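Structure first, then comments.
The complex appears here without one of its protein chains, the remainder shown in place.
By written order: A, B and C. Residues from 1 in each chain.
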Amino acid sequence: MPNATIIALIPLLPLAGFLLLGLFGRKYLKTSSGIIGTALLLTSTILALYTAYEYFFVYGKVNGIYQQLTPLKITWLEFSKGVSIDMGLMIDPISVMMLVVVTLVSLMVHIYSIGYMKGEERFSTYYAFLGLFTFSMLGLVLSTNIFQIYIFWELVGVSSFLLIGYYYNKPSAVAASKKAFIVTRFADLGFLIGILILSYCSGTLDFATLIQRLTSPESNEFKTAVTYSFLGASALTWGAALVFIGGAGKSAMFPLHIWLPDAMEGPTPVSALIHAATMVVAGVYLVARLFPVFAITTPAVLEIIGWVGAISAIIAAVIACTQTDIKRVLAYSTMSQIGYMMFALGVAKYGAEPALGYTASMFHLFTHAMFKALLFLGAGAVIHYVHSNEMNDMGGLRKYMPITHITFLIACLAIAGVPPFAGFFSKEEILLAAYQDNMAIYWIALITSGITAFYMFRLYFTIFWNKPHHAHGEKHGEGGFVMMLPLVILGIGAAAAGFIPFGEFVSSDGRPLESHFHLQFSILPVALGLAGILLAMWLYYKQNDKPAKLASSLGGLYKAAYHKFYIDEIYLFVTKKILFNLVGRPAAWFDRNVVDGFINLTGNTTQAVSEGIKKVQSGKVQQYAIYFLGGVIVLAVLFIYIWK
Amino acid sequence: MTIEPGLYHLLFISTALFFIGVYGFFTRRNLITMLMSIELILNSVNLNFIAFDKYLWPGKMDGLFFTVFIIAIAAAEAAVAIAIIINLYRSHQSIDVENAEDLKY
Amino acid sequence: MNLLLLIGAPLLTALAVLLSRNKQQVKWISLAGSAVQLALAFALLFAFRQERAAGNNAQMLFEQHYKLFESLNINFHFGVDGISVAMILLTSFVVIAGVLVSWNVEKMTKEFYFLLLLLGLGAYGFFISLDLFILFFFLEISVIPKYLLIGIWGSGKKEYSANKLALMLMGGSALILVGMLGLYFTTGYSFDIMTLSKANIPAATQNLLFPLLFVGFGVFTALFPLHTWVPDGHSSAPTAGSMFLAGISMKLGGYGCLRVATYLLPEGAKEYANIIIVLSAIAILYGAFATMMQKDLKYINAYSSVSHVGFSLLGIGMLTQTAITGALMQMVSHGVMTALFFAVIGMVYDRTHTRMVAEMGGLMKMMPFIATVFFIVGLCSLGLPGFSGFVAEMTVFMGSWQNDDAFHRIATIAAAMSIVVTAVYILRATGKTMMGPVVNAEHLQLGDAKWNEKLAAIILVAGIVAIGIAPGWLNDLLKPAAEEIMNRIAGK
Partner (left out) sequence: MNEFLTLMKSELVLTGIIFLLLFIKIGKGMKNESLLSLIQLLLLLNFIFSFFFNKEGNLFGDMFYTTPLIAFQKSILNLGVYLISLLCSDWLKKTQHLPEFFLLMLSALLGMFLMISSGNLLIFYLSLELATIPVAAMANFDLERKRSSEGAMKMILSSAFSSGILLFGISLIYGSTGSISLPAISQLLNGSPLQILAFVFVFTAFAFKLSIVPFHLWTADVYEGSPIAVTSFLSVISKGAVAFIFITVLYKVFTPMLEIWYWMIVILAIATMVIGNLFALRQQNIKRFLAFSSIAQVGFILVGISNADYLGIASVVYFVLIYVFSNLAAFGVAAVIAEKTGKENIDDYKGLYKTNPFLTWIMALALFSLAGIPPTAGFFGKLFLLTAGGARAEYWFILVAALNMIISLYYYLRVVRAMFMDKNDNPVEPVKTAPVVKMALIICGGGIVLVGLLSWIFEYIKTLQY
């Protein structure tokens, strides 16, 4: 059996780092905080790798099936009998895989940041936040309980908020952080309600039990659950769909993706860690975590997931072609790649061969983490050197930063799906899965992969070739060892990760599933990828006016794509115009004038009445006597005649 | 021919007296006159007592005693009232009730 | 443990304050006194847990009877269950924090602290008394101190707010009074909650009395649409005053709604539950939206209080054991949280001399500690896990979801929507004031929190974190008590 303490330490060490640096960092550990954070994370990385080894090769597999183990489970808050939030550790293929990914990338970023963030005023705060994020992300992947995942989900969101807003005196950064938090929060509302529905239907919050109950038609919960329905769809469908909305928000799926590009306001290593490799795939992870429910109980939702993924993939790819801020390009490419993972899940079925999509998605998640983190760190190095995000300020950097150049190239090849780099294998599997299940999605995916190749190399060429660079003379531009080391390690990963027999380890039902691989099938995508690369080369290899021409010839489409299809504007309209002006302002007005007005009115009326009746006290003693006699008469009449 | 006066005649008179007094109290402007109308009211009461004593409860003395006391008290009341009125006259140079309406509202 | 200590400690402190010579003495005496109260509250907590652990399952522990107006059957009857213990703990936290943050009150210091301690006294008495009359007595005690605190030490249109508060609360008490007497006469001359809870009151009477009692207490806890004293009162009051108002006084109302109205008149509660739910759902959403539009930090927190307290009323209206537990958690959590929020706002105001969001910016640069606390409380208020708000709200949602009809579901979803709106206004406030560029050049000279402010903030932060990280202990306190209440409602 796994050792609970070791696994528990993996998330807890970063947390310790957060507390240590957060409380004392800015006073006592100003310079050393980078080292401390890195050291702690190194430890948990080692522990993670150890756990992975132990799980996959020692105790994980029981008669051919990878088990789902929960070495630790503590009741954190019990709502009612059987329904409780537990804090626990769940060990199964995907969580272990994620453990490795998260710790590894996070470690890279930690190391990288020592150089990148040097001399920052809030250096220690930065590391504290990184620690917090890593802790929450690890907690998220290890969750045993749907509410536990929600908790860490929120924590991940807030740490992302804090890191995006790290440059807190930059208004754009503040705005971006708010946007990111609120948009994901909005999605989380769906997630929360989904949780409420699922937990009510299944009578539990525990993943294993919940899945078991909701997927086996003979369980009573299932029998009762299917009877509920709302607006034609069954309660379970609603629940699953709402949960997916949560996932879509975190994973920046269309139309909830608007926060991701702005999130690039954060420090580049943060983008690499959170907005490329780990947090944004949480949505994919969530869907994978509940995959049996989606696949068996609510296939309709799975269908939706497939389409959402596909659409996001292509839209993001198109937009990416037009952006000039390199980080934004990478952001959209991230969105597009996550689209791949999503629809890969969408086209999968539960169990054995048809579940290829599941494996593929996880595989792509894994490889993507490598090369996308690498891309971001590379971009970071570039930005570090030229102090700008704009493509136009770059060009011809290959001489100045050779290592960055090479690693960046590897990453680009990987993402473009050129064999034998990592991206190729995962993408092939995804395409295969789509091909087997849904032709339309397959074609979309295919086109997208072509576009992907194009925009990645557009990026590559404009940065490293294109116009000669002559800002800094002959000076060497690399960021130093701490910044190069991660590039190299990730470069190796991006190049080699594809050869891991992923199906052996990760599959929907734990049974190994060997990924056989058909050459003739791969020709088309690879060809498309190379075509994209060549086009990019033709356009951007040397400085010329072809791109401008092309842009103008495309006209409307280009413009629309350049403005991200005006989705932000729509959101802005809805929030500013409708929520603020049509709901908020009236509410405030109503409160001040109607509700409060009523209260004041009563007071004023009393005053007015008392003013009005003062004439009674006229000061004329004879009138007093008249009132006196009047009273007598009234009482007499009242009680002699009327009252009986 | 003479009519033997009965209880109701007396009550009628006393009631009339009462209301005459009340009316005077309401309408007269002169404080002394108001005082006099109050005396009328008291006298109507006296008449009541006497009448009841004579016709309803012959042999009981309560009514008579009451009358006597009322007369006495009326005198005392009048004394104090007149004293006050005199003082009022000192300060207001008039005993017209309408000149003493500073205290109001 | 002798519950009279809980009344005696603040009383003695108040008297000592009256007798003390100079401002320093006043401050230190009140600090010591409130520290003692805090210690007592914790002692009570542990004693209570021991008793329970020892298997003493009586509904009320540490009961005490003293004769008062024997012929009217009005007696001191004290006793605590989990709810009271939690509330007392909350009170002691807010009291000590309030004493600390008003350290630099120069105007009539002695009177200020005296009234402050009197408020605390009222709250303690209210939470431990099991006799309606005494309960009402302690409830009423706190009206005048509030009035004076706002009117004398307040800011803005303080007279107006003070009047409004006093009169609206008096109106609430009037309703409570009538409901109370109604109970007294229908149940054969008893004010004793324990006795009344055994009595079976005809449904017609319950339907007559429940609205009186619930609305009466509801006024205290900002039941829509009788909440309008909250924004004005809170924003005009001095810092400690707002802390007490929002942190304690509003909880008196919530506690009364549950312990008196709902617990003693279950039939009435069932009858009116839906109306309560509608009103509180409105309050939650509408309060949140109204908050979005506010420009004054104190108004922001005041309106958000309306919205947050709505959750506790919603929980009560849902009439499930989990929801009621959640409602109580929300009371405690909101008490600590909002007190902290007002404390921080006060600290900011003392430095910048403005509460207008638009006139601040980038304060994090000058006052990192205050900014951090501001962030923490903001995140707590938008229901971030790890802080108390999340636990409470989630419990309410889980509880509400347990009644499975469309009406309750929709109400719950409507309430849940507020978590987004909350995020919006909280982030706008924090983003504008703490982050971003420095708006006012003079702010660059401002300093960070003093020791007393730091201590106060730390105490309260400890409170919300303690609930947020390990809600178990609070749950263990509240759940059995909520169960008792549910048993009566369910007619067991």
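Everything below uses one rule, namely that a contact is a pair of C-beta atoms (placed from the backbone, for glycine too) under 8 Å apart; a residue touches a chain by one contact, two chains touch by 3 or more.
No experiment lies behind these values; they were computed from the predicted model shown.
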{"item": "Residue of C:Gln59, C:Asn163 or C:Asn403 touching the missing chain in the full complex", "value": "C:Asn163"}
{"item": "Hidden partner interface residues of chain C, rising order", "value": "67-72, 133, 137-138, 140-141, 143-144, 147-148, 151-152, 158-159, 162-163, 166-167, 170-171, 173-175, 177-178, 181-182, 184-186, 208, 212"}
{"item": "Sites on chain A contacted by the missing partner chain, in the whole complex", "value": "603, 606-607, 609-611, 613-614, 616-617, 619, 621, 623-625, 627-632, 635-636, 639-640, 643"}
{"item": "Absent chain, residues of chain B that touch it", "value": "18, 21, 25, 31, 34-35, 38, 41-42, 44-45, 48-49, 51-52, 56-57, 60, 62-63, 65-66, 69-70, 73, 76-77, 80-81, 83-85, 87-88, 90-92, 97, 100-105"}
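Throughout what follows, only the chains that are shown with their structure count from here on.
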{"item": "Between chain B and chain C, centroid-to-centroid distance (C-alpha), Å", "value": "66"}
{"item": "Mean-CA-position distance for chain B and chain A (Å)", "value": "98"}
{"item": "Chain A: positions in contact with at least two other chains", "value": "none"}
{"item": "Complex contact set, residues of chain A against chain C", "value": "26, 75-80, 83, 85, 147, 150-152, 154-155, 158, 165, 168-169, 171, 174-175, 177-178, 181-182, 185-186, 188-189, 192-193, 196-197, 199-200, 228, 230, 579-580, 583-585, 587-588, 590-591, 595-596, 598-599, 603"}
{"item": "Of chain C, residues touching chain A in the complex", "value": "164, 167-168, 225, 227-228, 231-232, 286, 289-290, 292-294, 303, 321-322, 362, 364-365, 368, 379, 382, 384-386, 390-391, 394-395, 397-399, 401-402, 404, 406, 412-413, 416-417, 419-420, 423-424, 427-428, 431, 434-438, 470-472, 475, 479"}
{"item": "Of chain A, residues touching chain B in the complex", "value": "614-615, 617-622, 625-626, 629"}
